[in-house]
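Here the complex is missing a single protein chain, while all its other protein chains stay put.
As written, the chain order gives the labels A, B and C, with residue 1 at the start of each chain.
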Amino acid sequence: MRRCMGEESVWRPVNPALERISVVANERLAEGVGLVTLHAPRAAAGVLPGQFVHVRISRGTDFILRRPFSVHRVSGERIEILYQVLGVGTRALAEKVAGEEMDLVGPLGSGWRVCEGTARALLVAGGLGVAPLGMLAEELAGRGVAITVAIGAPREERVLARNLFERVARRVEIATDDGSCGLRGPVTGVCERLLSDGSFDIVYTCGPELMQRKVATRAAAVDIPCQVSLERLMACGIGACLSCVVRTVDGMKRACVDGPVFDAQQVLWDPTETPPEH
Amino acid sequence: MRRCMGEESVWRPVNPALERISVVANERLAEGVGLVTLHAPRAAAGVLPGQFVHVRISRGTDFILRRPFSVHRVSGERIEILYQVLGVGTRALAEKVAGEEMDLVGPLGSGWRVCEGTARALLVAGGLGVAPLGMLAEELAGRGVAITVAIGAPREERVLARNLFERVARRVEIATDDGSCGLRGPVTGVCERLLSDGSFDIVYTCGPELMQRKVATRAAAVDIPCQVSLERLMACGIGACLSCVVRTVDGMKRACVDGPVFDAQQVLWDPTETPPEH
Amino acid sequence: MTVKLGGLELRNPVLTASGTFASGREFADFVELERLGAVVTKGVSLDPWDGNASPRVAETASGMLNSIGLQNPGVDAFCENDLAWLADVDVPVIVNVSGHSVAGYVGVIERLERETGVAGYEVNISCPNVDAGGMAFGTECSAAAEVTRACRVATTRLLVVKLTPNVTDIVQIARAVEAEGADALSLINTVLGMAVDVETFRPKLSRVVGGISGPAIKPIALRMVWQVSNAVSVPVIGMGGIMSADDAVEFMLVGATAVAVGTANFIDPTVTMRIVDGLAEFCHARGIERVSDLTGAMKA
Partner (left out) sequence: MTVKLGGLELRNPVLTASGTFASGREFADFVELERLGAVVTKGVSLDPWDGNASPRVAETASGMLNSIGLQNPGVDAFCENDLAWLADVDVPVIVNVSGHSVAGYVGVIERLERETGVAGYEVNISCPNVDAGGMAFGTECSAAAEVTRACRVATTRLLVVKLTPNVTDIVQIARAVEAEGADALSLINTVLGMAVDVETFRPKLSRVVGGISGPAIKPIALRMVWQVSNAVSVPVIGMGGIMSADDAVEFMLVGATAVAVGTANFIDPTVTMRIVDGLAEFCHARGIERVSDLTGAMKA
């Protein structure tokens, strides 16, 4: 393994706070997928790529916990969240209209680490995994890093944030399960080819855990550092409840404060998941 | 006691149903008091004066029970509800905007009984007690009954539905606690004077229970039948849960199906309340 | 959609929870009673009971408290009014039985044995005020066993015993009741709770404490149905906070043979019909042939 392990990231996080926010716009992108733009000046000013915000969607007691969402993009005093409707919380989020108020706790978590000298980065996203990679791509491009992006999705309609990536990346490759856009097949295949073709300083990946694990395995095989972003059920989001633990070579870590971004080699993948074929 | 006891009312109720409704308008009338207009064609077509609807204000589980509200007025396919903000449910109701959907169970309850031959009626309302009397006044006026109305309120701002009553009643008397409108003092004083001055076939009253009890006592003293409308905490609203019981000379009755309107003499008033001075 | 409770075959596993559905008449405008698995009636005692003073209900987060106190007109009036009305409805009737003493329970059953149109009994051994040393019958194995034994002698009809969740170990009680010949177990009854009005400093219920029902108690109910159905071989009727077909499925997955819907009837009087339809759809969408295949199908 070469660069950027254990080294300091070029970015420094700010302290989190409780912030009142309001909905600026809430747009349906595809069946069950939306993009909500929030007026959240404090978070917008301080959030780093890969960090998340913990949003209180409902003020009632019908569901009481906050919901964690990566910040997909920042523009001015606004943050954008790309979300998938899964259950009661995201359904309620999808129903929010402009003007409605909520609050968030954030910015939270470690975010992606970028080291001095990074010149070529590969971003691999599966499904909603594009969410935390959007801001990363923009920030990396701003620093002059050459970016290649591989996006996987079930079908064309679900290829998200394509415009954003095409704007800032040198190359965008797409894979869909049904072949309706780009290559047919899993994005891990594309990733493998890119890794063997090109040379990268770092791989950043987010998506289903099994996919991330496969990407990490491929990166390790060609000796390139890889950062993954892990999702866990989170109650507090600030390190207090221990609901979000991740087994690592350094012991139990909390996804909300020690992650969600981890160096792939640190992670002891869940033994109950099927291991990736090599 | 003379007329209209035990006799059949001129009105016949329809069966209740679960009905989807939507908010047409929601207007603030005074501090903590509002009037919401609902599109509820089935209830509007069938509801009788004094009946109520059981509204599911929230679909979440933050508060789960329906809230009972008298139908204040009907116009076309719409019903109007006059409400006072007291707790979580009425606060949520006050926040509803045009277009929002809810559902109701209704029309429910017995409603005011009006007998053939009723010519002169006295309506006595305390505070929000005007709510179930609005529709009654309009319907009685439509039948050519001469109506006198006495309204009590804490202060002028809280004298509700005055226009409605002035439109249909022969005479409207007002009493406020602070004298900012009409007479200073309780509406029961006005009621007593009206009962001794004029002659009525029936007294209909709604308001705080102690006030209704006093009105009933005054009516009994001059031997005029009196109907009261009692409020109870209601879970089901349809007679199944026994949460809304009222002690009567005929045993335990359910306010939701046997009432909310009762002949005053039937009611065994709550012994823990201070009895009215005579 | 059929399920078996002891010797009784039910059209489907959706029952009404006692005390939340009266005897069905009040729901006739909202529910096709014939489409229910069974109607479980409100609690009936030998003599009329007045119930408790008002207020008898209070709302809590995702639930409600009640202290109705088993108000009922007594078993004779019940036969005259409720059973007579139900005679014209093609649905199994399970009568919920209350008592202040063992003799009280047995007396109700003996009176009802003279009536047709009763498919079985649900013996409520979780009323808070009975004469067994101030303790409810349902919180002590020996008392629970005694009531069950006496009721079992009194009838060959379906005998369901309804358990209280307010115990350290519901499995012990369940086993004791099963050993005395109960054909099925119902659980859970309400959870003891209270609430206070911070404006008036008064308890929200006139009797101070009452029983919590509704979605708030669902996780407790599921846990107990799971524990009990793993420990006994008689069928379990699961209840506590069921609001939807998904909730009913949850109860069946942890081991319930049938479910009962309580507080939800107050919120949506048509809810039992939605659950009957929803269960069928749930199974259909997943290729599950018999709804009874859901019972105990949780992958632990």
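Simple rule for what comes next: contacts are C-beta pairs under 8 Å (C-beta built on N, C-alpha and C of every residue); 3 or more make two chains touch, one makes a residue touch a chain.
Remember, it's a predicted structure, so these values are computed and weren't measured experimentally.
Enquirer: With respect to the chain omitted from the figure, which of C:3, C:222 or C:258 is a touching residue?
Expert: C:222
Enquirer: Have a look at C:195, C:237 or C:291 and name the one touching the chain we're not showing.
Expert: In the full complex, the listed residue that touches the missing chain is C:195.
Enquirer: Please output the residues of chain C touching the missing chain, sorted low to high.
Expert: Against the left-out chain, chain C lists 60-63, 65, 139, 166-169, 191-196, 198, 200-203, 208-209, 212, 214-220, 222-223, 226, 241, 246, 249-250, 253-254, 282, 297-300.
Enquirer: Please identify, in ascending order, the residues of chain B that touch the omitted chain?
Expert: 61-62
Enquirer: Touching residues of chain A against the unshown chain: what are they?
Expert: 15-18, 56, 61-66, 105, 232-233, 235-243, 245, 252, 257, 270
The rule is short, and it goes like this: only the chains that are shown with their structure count from here on.
Enquirer: Among the chains, which has its CA centre at the largest distance from chain A's?
Expert: B
Enquirer: For chain B versus chain C, what separation do you get between their C-alpha means, in angstrom?
Expert: Roughly 36 Å separates the two chain centres.
Enquirer: Chain A to chain C: how many Å between their CA centres?
Expert: Taking the average C-alpha coordinate of chain A and of chain C, the gap between them is 48 Å.
Enquirer: Multi-chain contacts in chain C: which residues touch at least two other chains?
Expert: 61-62
Enquirer: Could you say which residues in chain A touch two or more other chains, in rising order?
Expert: As it turns out, chain A has residues touching two or more other chains at 61-62.
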